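Yeah, one chain of the complex is gone here, protein chain that is, but the others are all in their spots.
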Amino acid sequence: MTSLAPHPDRLLPADPAELRIARELYAEVADAPILSPHGHVDAGLLVADEAFADPAALLVTPDHYVLRLLHAVGVPLESLGVRPTPGAGAAEPSSGREIWRTLASHWHTFLGTPVRYWFETELHDVFGLTEQPSAENADEQYDALAAALARPEMRPRALFDRFRIEVLATTDDPVSDLSAHAALRDDPSFTGRVVPTFRADRYFDPSSAGWAEAVARLGEVAGVDTSTHAGLLDALRARREHFLRHGATATDTGVPDAGSEPLDAAAAEAIHVRALRDPASISPAEAVAYRHTMLFQSAAMAADDGLVMQLHPGVLRNHHRPTFERFGPDTGHDLPLVSSTYTEPLRPMLEAFGTQPRFRLVLFTVDETLFSREIAPLAGFYPSVYAGAPWWFIDTPSAIRRYREAVTDSVGFTKTSGFIDDTRAFCSIPARHDMSRRVDAGYLASLVATHQISEDDALRVARDLVDAIPRATFRL
Amino acid sequence: MTSLAPHPDRLLPADPAELRIARELYAEVADAPILSPHGHVDAGLLVADEAFADPAALLVTPDHYVLRLLHAVGVPLESLGVRPTPGAGAAEPSSGREIWRTLASHWHTFLGTPVRYWFETELHDVFGLTEQPSAENADEQYDALAAALARPEMRPRALFDRFRIEVLATTDDPVSDLSAHAALRDDPSFTGRVVPTFRADRYFDPSSAGWAEAVARLGEVAGVDTSTHAGLLDALRARREHFLRHGATATDTGVPDAGSEPLDAAAAEAIHVRALRDPASISPAEAVAYRHTMLFQSAAMAADDGLVMQLHPGVLRNHHRPTFERFGPDTGHDLPLVSSTYTEPLRPMLEAFGTQPRFRLVLFTVDETLFSREIAPLAGFYPSVYAGAPWWFIDTPSAIRRYREAVTDSVGFTKTSGFIDDTRAFCSIPARHDMSRRVDAGYLASLVATHQISEDDALRVARDLVDAIPRATFRL
Partner (left out) sequence: MTSLAPHPDRLLPADPAELRIARELYAEVADAPILSPHGHVDAGLLVADEAFADPAALLVTPDHYVLRLLHAVGVPLESLGVRPTPGAGAAEPSSGREIWRTLASHWHTFLGTPVRYWFETELHDVFGLTEQPSAENADEQYDALAAALARPEMRPRALFDRFRIEVLATTDDPVSDLSAHAALRDDPSFTGRVVPTFRADRYFDPSSAGWAEAVARLGEVAGVDTSTHAGLLDALRARREHFLRHGATATDTGVPDAGSEPLDAAAAEAIHVRALRDPASISPAEAVAYRHTMLFQSAAMAADDGLVMQLHPGVLRNHHRPTFERFGPDTGHDLPLVSSTYTEPLRPMLEAFGTQPRFRLVLFTVDETLFSREIAPLAGFYPSVYAGAPWWFIDTPSAIRRYREAVTDSVGFTKTSGFIDDTRAFCSIPARHDMSRRVDAGYLASLVATHQISEDDALRVARDLVDAIPRATFRL
């Protein structure tokens, strides 16, 4: 057996002088409450507050970070509990125990990755395990995890408190009634803050499958006729109001590119109407032009209602069609697109709203080259633009460090977003925030050790990065 | 109050062994004369040699690095002394004292940026301040600065000597008579060397506003008929001669992209003549083709007269039209363009002139990805090509370090340009060169500490980087 004992100094600098400083900085924020302004946990989980059913269903199957690495070394998704979509062929359902055995026997695959880091921290801190998973101890650990999950202190709300989560933002469809958020808000026994995030990009592309149905349904929910482009915009405005009333402070938008040049109203109307009637007639160029218009109009709404606009262009969804057809989306094969660019495509949006006081735009990327070339320079001029923390593929210790080195030079700390965990894996939230706090402590320590900033300033910044900065950026 | 006392070891490595070596290397060059082969100080400043009027007008308003960071946290440009262009509406002029208060109360914004580094060094070393600026001490510091500026030893020529500037290159329009440079050269009481740099890119794009007027005026000054493309080239050749006679050793060229495929003479003539007669008829493709031709022809002139060609493609000017319309250019919203490329676009130029002995091309970039992928490989084959130091947005400690790590592997040190300060802020020149010397000392120390080069070799390179290398690169 190999011991599982996360070191108190892990991820802090090796150099003794930097380590001393980094320890002090980290100690200042190690137990600070968690502000999680961007994630994918289901609010219903906290309403129901039921015991988690099974270790594998909690820790393996829903986490596409874990799925993709195991798939990459040849483990079929079926063996990890991923269900084929209806009609895509029968599958032997693997039991939770079998899934855990598969994970445990591939434990070495994760070595050196943040997935291993999060997982180790989680198994140790949340579940109290003290051995690294292995083929030998898989059954024993599975039983221990299952037993732990049956205990009342492992229910969602108890963990919410234990994790010291102060704010948790979910991601929600505009048609959601947000009843779970309302229930939590109205429940005097739950003192946490769970806020919805408005994610409307499925209404942007009139050539995408199911667009017409989604637009019609949105109209019903909003009580607005969405058979026109103006109606769609009105419906979105109405739903943003609904989200605001339920505590939302932000929207989230994922698009293939950052283009924001709007069509004039008549041209947008023409495409809208034709897309409803004859979707096949919409050319790729028309679909793109309509999507760019929708991005521009979303910014207009944000400049008006003050919901912070989170934007993350540049991800290609469902790269491997056979996997998509068999298992559906979010199964590990979304991939970064070719080098994207923001500076020129965002120009129409920023010329219109970039200096308006209520408008705020947080730019995320999976292409690190944008940090020094585009995101930091944009955040270094426009009062509305913030440099989002590294996200998804680059939410890793060395990429977070590279982000700080690339961005601080251009815009310091106040125009960065603070950490976002972006996770579906509820139990990994503390480990993810902890990783970020350690890396930031190390970075700040290096600035102090090279006499670029004072230790007092570093302490203040370390605190701000987990508190004042995300609070201000996301208007929490 | 917080002490302002730049640490003697700032920016040097934290590791004790590396620090010891870096200190020795830095000591060797800390007081070396400054060669400033690329900058934007006005030569007339040194001719007039008058006391600087006001601390804010000297240190804040003309420095777009400072403006943009303050603007990014919500400070209006008006409050920083930027004057609206005529007709763009009245503005309350802020006094120098008010501007300084604004700067001081946002001092924390600069934390971690090179702007803060330069500013701290400058306030301490040049002006003798010993406290960090703050809202509390703003008035007192403003008075101290104003009093300092009134002293004779703070006049431009005295500072020129005190800064140990050996060569200062300015940037000048081809129509400039260079009388300031002549006056300085002929003034026996001024022993410094101030050389002009020929910057002609405003004549490259026949679709740009004011092109015809500029071309006509150039013809007048050169005494050459510029109603033809051949005439324009002749006029530029004549003005290059004029610059050479006034001590110029280099030209500077900023273009959106590095394309250098020339049109044949007839096609270029046709565009030229039509652009003078009917500018609106010039298509974007024609404008680009003409501009590429001008870049090629500039290289041809450089291969002939030996003026070193500095090239920096990839900046998008005046990103925010409303700011441009209100305040004009150089007000903080020039931004790096999408990932540019040099290898293929420069091929026509390099096939024609790349191995000619008098031709020399220094490539600058604001896109760091080009250092290892394009610039170093080009400089590693073509005898004429040099890898320019990080510039503008990436003139920062961590980017300079990344530049060295990316470029040294491919081409060592002799094909790099040496540091350029590129500044309009006269008093920041020593701080900028000092920053570069420290970072280079740290980089060389890391090579010594890991036994990649000897300490003797490192000492030689450290000296060459501030002396022999820029002197050779820019033919000073």
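For reference, chains read A and B in written order, and residue numbers begin at 1 within each chain.
As a working rule, a residue touches a chain if its C-beta (ideal position, glycine included) is under 8 Å from a C-beta of that chain, and two chains touch if they have at least 3 such contacts.
Only a predicted model underlies this, so the values are computations on that prediction, with no experimental measurement involved.
J.: Kindly state which of the options B:T369, B:T396 or B:S436 is in contact with the chain not pictured.
T.: Considering the complete complex, B:T369 is the one touching the chain left out.
J.: Return the single residue from A:P93, A:G112 or A:P329 that touches the missing chain.
T.: Of the listed residues, the one touching the omitted chain is A:G112.
J.: So which bits of chain A touch the chain we can't see?
T.: 2, 6-7, 9-16, 68-69, 71-74, 108-114, 116-117, 316, 319-323, 332-333, 335-339, 366-369, 393-394, 396-399, 402
J.: Take the complete complex as the reference. Which residues in chain B touch the chain that isn't displayed?
T.: Listed in rising order, the touching residues are 15, 17-18, 339, 341, 343-344, 347, 350-351, 354-355, 357, 369, 372-374, 376-383, 385, 405-406, 408-415, 446-447, 449-454, 456-457, 461.
Note that only the chains that are shown with their structure count from here on.
J.: Using CA atoms for the superposition, what rotation angle relates chain A to chain B, in steps of 5 degrees?
T.: The two chains, chain A and chain B, differ by a rotation of 120 degrees.
J.: Take the average of all CA coordinates in chain A, do the same for chain B, and state the distance between these two points in whole angstrom.
T.: 40
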